[in-house]
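Only one protein chain is missing; all other protein chains are in place.
Take a look at chain A:
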Amino acid sequence: MIETRGLRKSFTSRQGRDKKTVEAVRGVDLDVAEGEIFGFLGPNGAGKTTTLRMLATLIEPDDGTATIAGADLRADPGEVRRRIGYVAQGGSTWDDSTAREELVLEARLYGVSKAEAQRQAVRVLEGFQLSEYADRKCKTYSGGQRRRVDIALGIIHEPKVVFLDEPTTGLDPQSRAHMWDEIRRLRAEGMTVFITTHYLDEADALCDRISIMDNGEIVASGTPADLKREISGDVVRVGLPVDAVTAAAEALKNYKLETYEDNVRLYVEDGAVSIPQILRALDAADVPLGTIELHRPSLDDVFLTKTGRSLRES
């Protein structure tokens, strides 16, 4: 449904006298299948939005090719526009108009009659449980309601592919769960959904497949389960008093490990075997132990092994 090869984009910006070039996206290859929820996971500045904006015809790639829903991005951007929906990271509603007005206009921009546009607006308003507020001005909506209007605007013309740039950022846990359901519903209706996120749990729970992006490049792709399986072994998380973290890291320096504010994490072949050894090493060094947990690697661990940094920290 989406296929890209070698997509690139750099920006040149002026800072006083010197020009600075940022290579925002450096050669991205993607293959997104029809009907899946595909996730783009990466820290701030990774290049997620830039990639999406290229695919949505908003900016021209410096290099590379892409086919979206059967239309060539370079040769026929107009056809791409007819087949996709795009919801920007920052939203796109106008304070002084109502959700219904925005939706009717949006539908009409795709060429349907006024009556048909009104029918479509009613349909998506119901679908996103917005009917109650449909005739109130957008500036009176809560963050979650407003985000639902954004997404309703992106899909009112029933595109084959919809791009959602950070659909759940800034929402409370309940609204996020609600939004996940909405996104799954889009998939059930046959849409291919491409989302970006920097939430690990979102990538894990919601996406059928993900690509992890860092610094303009894709560092790993696959289903969340496959990616986690790639990291052989277990993670042992040792909870500690804050002032004991350095001592613990010193005592355990023979292990592959990461330190955090109040814990250290060790990457080991077999957790069941390693835990007694770890306990003994800490004991020998007189490090006061808080808790100890054993778990399978998370997507953060995947990110960590690929980039050397933790997504939580970047």
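The working rule: contacts are C-beta pairs under 8 Å (C-beta built on N, C-alpha and C of every residue); 3 or more make two chains touch, one makes a residue touch a chain; residues count from 1.
One rule holds in what follows: contacts and distances are computed from a predicted model.
Missing from the rendering is one chain, named in UniProt as "Transport permease protein" (options: "Sulfite reductase", "Transport permease protein", "Lactate utilization protein B" or "Phenylacetate--CoA ligase family protein").
Among A:Ala56, A:Leu186, A:Leu227 or A:Val287, only A:Ala56 touches the chain left out of the display. The omitted chain makes contact with just one of the residues A:Asp18, A:Asp96, A:Glu132 or A:Asp286: A:Asp96.
In the full complex, chain A contacts the hidden chain through residues 56-60, 78, 81-82, 84-86, 88, 90-97, 101, 105-106, 108-111, 153.
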